[in-house]
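All remarks here apply to the structure that follows.
Complex shown without one protein chain; remaining protein chains in place.
Right after this comes chain A.
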Amino acid sequence: MARKFFKSSETSIMINRYSWRELIGIYCGIAVFLFFMLAPFIEGFLVSLKPLAQLFSSPYSFWPENGSFEAYRTMWISVPSFGRYIFNSLLISVVSTIIVLILVVPAAYAFARFRFKGMALVLGAFLAVSMFSGAVLLIPLFRLMRTLGLLNTYYAMIVPGAAFLIPSAIWLLRTYMMRIPPELNEAAYMDGASQFYTFRRVILPIARPGIIVVAIMTFIGAYAQQFIFALTFNSKTEYMPLPVGLFAYFGKQEVIWNELMAASFVGIAPAMVIIFFLQRYLVGGLTAGAIKE
């Protein structure tokens, strides 16, 4: 995973060597790509530094004059419950991720290791389900939630969110687990280990990088999709997640753009910290030395 493509040292193998022309081309490509990805963020950040008046001045100045972090202070005053929205978002995403992991890890293992009737069918169904976004099924889901009495609770946002993330998570983790050599299961069986012991002591540790990838994907997925469910299944302000909370900056007369941008960055920060923390555990090559390939 930590493969270096641009090793200039002499130890780099032939296939990783590029001429200076190719290097320039590659970096230009990366720069263009990055620019498209990052431009909105850069502009957003610059906006958050400007006083509100400057945003509507013409001609529009891209760089902030006498910019300050004032918006990062006033945002908490304009929308006092913003902290609550961040907490809600994190809570919904974290709980969804935990639920997904608890269900998906054993399921992926079963799909990777065992053969059973109807397996292809179930896997195909998962794939089909993950092609729908939750949005398509909002109305039936709404009726379901109402019947179950889950409207206007945290569950209304957690349960459908987790449900829609499970299929793709199973596919992802199953692929990873299929790469764990089955000989390890046989060896553990020969050593007297039960299926569950083998799963806990052998498979889980080896699958850890895969599980973390799934955790990150699920967390991001839950973070991104929660606002659909929040808007539809929840009308209580105190349960609203961050994306909905950001609407609070849309005032009656005007939108407080600089505070909105500041709030967006502040709101993302905790999620970034969590993802950064998780990906430190992404170490490759965990199966090295298990079997002779």
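Here is the rule we use: a contact is a pair of C-beta atoms (placed from the backbone, for glycine too) under 8 Å apart; a residue touches a chain by one contact, two chains touch by 3 or more; residues count from 1.
By our rule, contacts and distances are computed from a predicted model.
> Please identify the absent chain by the protein name in its UniProt record; candidates are "Ferredoxin", "Glycerol 3-phosphate dehydrogenase (Quinone) subunit A", "Maltose/maltodextrin import ATP-binding protein MalK" or "Electron transfer flavoprotein subunit alpha/FixB family protein".
"Maltose/maltodextrin import ATP-binding protein MalK"
> Of the residues A:44, A:64, A:106 or A:181, I need the one that contacts the missing chain.
A:181
> In the complete assembly, which of A:94, A:193 or A:282 touches the absent chain?
Within the whole complex, the residue contacting the unshown chain is A:193.
> Return the single residue from A:145, A:202 or A:228 that touches the missing chain.
Candidates A:145, A:202 or A:228; residue touching the omitted chain: A:202.
> Using the touch rule from the top, list residues of chain A that touch the missing partner.
181, 183-184, 186-193, 197, 201-202, 205-206, 285-292
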